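I have placed the structure first, in the form of structure tokens, so that the comments after it can refer back to it.
All protein chains but one are shown in place.
For chain A:
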Amino acid sequence: MDQNIRKTFDSTKAKVTSVKVLKDLQQVYIETFGKGGQFTKLTKEISKLPKRDRPRFGKLINVAKKNLETEFARKRSELKKEKSQGYIDVTAPGKKRALGHLHLVSQAIEEIVYIFRQLGFHLQSYPEIDWDWYVFESLNMPKNHPARDDWETFFVKSSLKPKLGSLVLTPHTSNGQIREMERLKHPPIRMLNVARCYRRQIDISHTPMFHQFEGLLIDKNVSIPTLKGTFDYFTTRFFGPQRITRLRPHHFRFTEPSFEVDVTCSICSGRGCRLCKDGWLELGGAGMVHPKVLKNGKIDPSVYSGFAFGWGVERTIAMKTDVNDIRLLYQNDIRFLEQF
């Protein structure tokens, strides 16, 4: 009998400890003290014992019962505490984790890369300080060509190399064009190149350092309509379905024909306002890769053609958000950075 009581006590206590929810605790309680419960049975057993033993076992059972009742009560309140806190002010702030912020330029780059990836373009990375050959000469801009003036270039103090020329800070991402042709050797090519670029100018819409985004597609039968389709795809996804693009004739030495790509203005929806050119905002430059550039990249222009485009990431940010002074992006005021 002694052992019986101990065993029942221990096993019940173990059950109480391991129980996870109130419902199960109640079940254990019934199994212990209910009609036909283990202790109820034990109590009944007392009458079968010799009389002189009865008081001792009766006391033993009572102590065990009392102990267990305490255990049950403790567990019950513990389980209740876990579940309910009574009244909750749902309008009070929750416990937050500290989150950081990504720079607007990074957010824009991510979005742009995502869109062009869907068209099979691959993100590559090319030098931001590069040889004159890759930056100008191979792109059909010989030395002393006036077209070079458009690029407001920073030069690096360096010695001249034959063919490669001097070192410059890349004023555009187009140095990636020849480098990608040299790397892959054979079309098809669908490249994206995002990099820091540098030009000698600073005002409300220019900073001496900015990010440019370059796309290059070379394949058989690439046409102006392919370029248009690519831009339309990008524009509706990046700026929204109401915005449309147009090509305006322009001139770049490394593309022929060359265009500037415009997007309808978000402020006036294309009707014309003081922020835009007659309803259009200039997005960037584009064109069909010049055969001389293909030749410089050792690709046969009689078999392959392609298009290239490039524009400032900051400009797209200004076009999409209300950041009206591009210099803000590089002042790194924490009150600015934490807005995004």
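The working rule: a contact is a pair of C-beta atoms (placed from the backbone, for glycine too) under 8 Å apart; a residue touches a chain by one contact, two chains touch by 3 or more; residues count from 1.
The criterion applied here is as follows: contacts and distances are computed from a predicted model.
Matching "Phosphate transport system permease protein PstA", "Thiazole biosynthesis protein ThiH", "Phenylalanine--tRNA ligase beta subunit" or "ABC transporter substrate-binding protein" against the UniProt entry of the left-out chain gives the name "Phenylalanine--tRNA ligase beta subunit". Checked against the full complex, the candidates A:45, A:182 or A:219 give a single residue touching the omitted chain, namely A:219.
Residue-wise, the contact with the chain that is not shown comes from A:167, picked out of A:167, A:181 or A:281.
From the set A:19, A:105 or A:178, the residue in touch with the chain omitted from the display is A:105, counting the whole complex.
Considering A:1, A:25, A:60 or A:247, the position touching the chain not shown turns out to be A:247 (whole complex).
In the full complex, chain A makes contact with the omitted chain through residues 97-103, 105-106, 109-110, 113, 119-120, 122-125, 127-131, 144-147, 149-150, 154-157, 159, 161, 167, 169, 184, 188-190, 194, 196, 198, 200-202, 207-209, 217, 219-226, 228-230, 232-233, 246-251, 256-260, 277-278, 288, 290-292, 305, 329-330, 332-335, 337-338.
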